[in-house]
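One structure is given below, represented as structure tokens, and several questions about it will come after.
Heads up, one of the protein chains got dropped from this complex, but the rest are sitting where they should.
What follows is chain A.
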Amino acid sequence: MTAVSPLARREARRFHLFVSPWLIGFVLFSAGPILAAVVLSFMQWNLLQTPTWVGFGNYVRMFHDPEFWESIENTVQYGLGSVALGVTFTFLLALLLNQPLRFQGLFRTVMYLPSVVSGLATALLWLNILHPDYGLINKVLASVGVQGPGWLASQEWAIPGLVLMSVWGAGNTIVIYLAGLQGIPKTLYEAAEIDGAGWWRRFWSVTVPMMSPVIFFNVVTGFIAALQSYVLILVMTEGGPGNATMVLGLYIYRHAFVYFDMGYAATLSWAMFVLVIVVTAIQFSLARRWVHYEFK
């Protein structure tokens, strides 16, 4: 080959050396366990006895498991609610926080604050905020003469209550929006202004299209996170009342670490993987219609 070749080979060798910490970790803690999870999903195993091969038994069981389908429904409801509300509300907050106003740093810190509260403290705090009788929200509603719902104590309001909590702790999303807003070139706004665009017009024709890749990022990662989240729900409701907040992650956790039904837990995790992939794929196909990229 050419004289460049030994140099290129040396660079490739260095690349592999530098990448090796991640590559080893990928094999040990991602690829390996993923393969194991495939095998495991065809077995029945309670950790103590020797695993037995059950073929597609776990998968058949899953398709006939009404609790599984219920958990899928709850997961999708929670995901849609928390992303729809979270993405729009945090976007509006980020717009406000991006204004050149005094105490800007203070306001930003306040909005980020909930993100640093330990999960457990958050859970207990919101158990009290959402309490049907003496909770903060229903107290405020009562003061304006509205009878608040039962929140976590009622079947239909439990998920909306959890959605509210998720929006409260969305500080990271705000930070990502702020990053995007600061990346919009000022010249675009100046040009729009010379063309006589008012601020509402500038918002729709400059801010929203320029921000669409960032909004898209937040929607995609927000959905992935929401579909996978359950730790707070585990602490707060343990899936109740009834099965109203039994999300898929919680259902997997219960089978793996409460019933020690490792094979079925692995099967359920593959269902979660499929759910994440399907939702992400739908978003990517919709994205072509609304996400605007400056450079292709």
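Here is the rule we use: contacts are C-beta pairs under 8 Å (C-beta built on N, C-alpha and C of every residue); 3 or more make two chains touch, one makes a residue touch a chain; residues count from 1.
FYI, contacts and distances are computed from a predicted model.
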Practice prompt. Leaving aside the chains on screen, match the unshown one to its UniProt name from "2Fe-2S ferredoxin (FdII)", "Phosphate transport system permease protein PstA", "Copper oxidase" or "Carbohydrate ABC transporter membrane protein 2 (CUT1 family)".
Written response: "Carbohydrate ABC transporter membrane protein 2 (CUT1 family)"
Item to complete: Give the residue, chosen from A:Ala84, A:Val110 or A:Ile282, that touches the chain omitted from the document.
Response: A:Val110
Worksheet, complete the sentence: Touch with the missing chain holds, among A:Asn98, A:Thr173, A:Asn218 or A:Thr237, for A:Asn98
Item to complete: Among A:Leu124, A:Val146 or A:Leu286, choose the residue that contacts the chain missing from this document, as touch is defined above.
Response: A:Leu124
Response to the item:
In the whole complex, of A:Leu28, A:Val146 or A:Leu286, the residue touching the missing chain would be A:Leu28
Worksheet entry | chain A, residues in touch with the chain not shown (by the definition above) | 8, 11-12, 14-16, 18-19, 21-26, 28-30, 32-34, 36-37, 40, 47, 93, 95-101, 105, 107-121, 124-126, 128-129, 133-134, 136, 168, 175, 178-186, 189-190, 193-194, 196, 199, 202-203, 207, 224, 227-228, 231, 235, 249, 252-253, 256-257, 262, 265-266, 268-270, 272-273, 276-277, 280
